[in-house]
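All protein chains but one are shown in place.
Up next, chain A:
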Amino acid sequence: MTVLCRLDDLPDGGARGFEVPGLDCKVIVVRKGERVHGWRDFCPHYKGGTPMAWKRDAYLNGARTHIACHAHGAWFDIETGACVQGPCLGRRLIRVPLTIDAAGAVCMRPREERT
């Protein structure tokens, strides 16, 4: 299991991006209360994907209701990854399954680590 961070490191309602060895894009972790959602930092607008933040860890829209790609304004549902507005309407982000262990560490499940 790859540990990305501790739940306490994440502001509630906020997002952070993590470099993971072996993955060619960052992993975005969004915290909502005691739950976390993991997504690849990979906007599906263009083949090959593009990273989405406008500055380090700036993945969310202003109201922090959606993950936003700041290249062309696509918005994605934080819980489902579905694009709800913008260039990749009908497509979705690639989920990174996460678990929170008993000690409060946010981990990637091994299945994802093999990819």
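List of remarks:
Throughout what follows, a residue touches a chain if its C-beta (ideal position, glycine included) is under 8 Å from a C-beta of that chain, and two chains touch if they have at least 3 such contacts; residues count from 1.
Here, contacts and distances are computed from a predicted model.
Of the candidates "Glyoxalase", "SGNH/GDSL hydrolase family protein", "Tripartite tricarboxylate transporter TctB family protein" or "Ferritin-like domain-containing protein", the chain left out of this view carries the UniProt protein name "Glyoxalase".
The chain omitted from view is touched by exactly one of A:C5, A:V20 or A:A71, namely A:A71. What chain A contributes to its contact with the hidden chain is residues 50-56, 58, 61-63, 68-73, 75, 85-87, 89.
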